[in-house]
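Every protein chain of the complex appears in place save one, which is left out.
Our next item is chain A:
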Amino acid sequence: MSKENGKHLPESETKLTLGLPGETRGPTTEVGGKSGTKRGFSETIDLNVESSSEKQHSKNSDHDDGFVIDHEASASRPPPPKAQVVGWPPVRASRKNVMKSCKFIKVGLDGAPYLRKVDLEMYNSYHQLLTALQDMFSSCLTIRNFLNERKFMDPVNGIEYLPTYEDKDGDWMLVGDVPWKMFVESCKRLRLMKSSEAIGLR
């Protein structure tokens, strides 16, 4: 980095005396969290040009090894889990959802007149998905979910339904056999199939 001759301002003339006592450099949350520091208001009016204080110097110096106060900046340690800072990184809301991409797929219940749609990305487990399906179809049929088996039953007529899905290759599979994430990846549509028809499904 070249310095323009004569234009580089000597440090001593531009130092503002503002080494704030007790200033920390931890990550901040929304509120300016430095409210512990009290400064007399009158100090802020005039520019006091003084010789650089040691504190100021060490903050700005490039050759101070200890200048990295934040643990986050150290490359040797793994990043700690972070509390999400509001509005950072600066990505608009419409873009955030790209990756939490909606994975809308159609869900059919044998015998029900119309299809529904679910967004698989909204669930983290089979249990959550099946509970949601149960709620979804409770209005047109009464379905009960047996907790330990991945089955639905309509208590009115005793018909059992098995949740099945069509995968990327076009095969119909039983829901629940593969890890959840893999299922979300490959599921193209869901069908609550009558158990009697589900013979032979792997």
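The working rule: a contact is a pair of C-beta atoms (placed from the backbone, for glycine too) under 8 Å apart; a residue touches a chain by one contact, two chains touch by 3 or more; residues count from 1.
One rule holds for everything that comes next: contacts and distances are computed from a predicted model.
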{"item": "Undisplayed chain, where the name is taken from the UniProt record, one of \"Hemoglobin subunit theta 1\", \"F-box domain-containing protein\", \"Alkylglycerone-phosphate synthase\" or \"N-acyl-aromatic-L-amino acid amidohydrolase\"", "value": "\"F-box domain-containing protein\""}
{"item": "Residues from chain A at the interface with the omitted partner, ascending", "value": "1-2, 4, 7-9, 14-16, 18-20, 23, 25, 27-35, 37-41, 44-45, 47, 56, 59-60, 62, 68, 70, 72-75, 79, 81-82, 84-96, 98-99, 101, 188"}
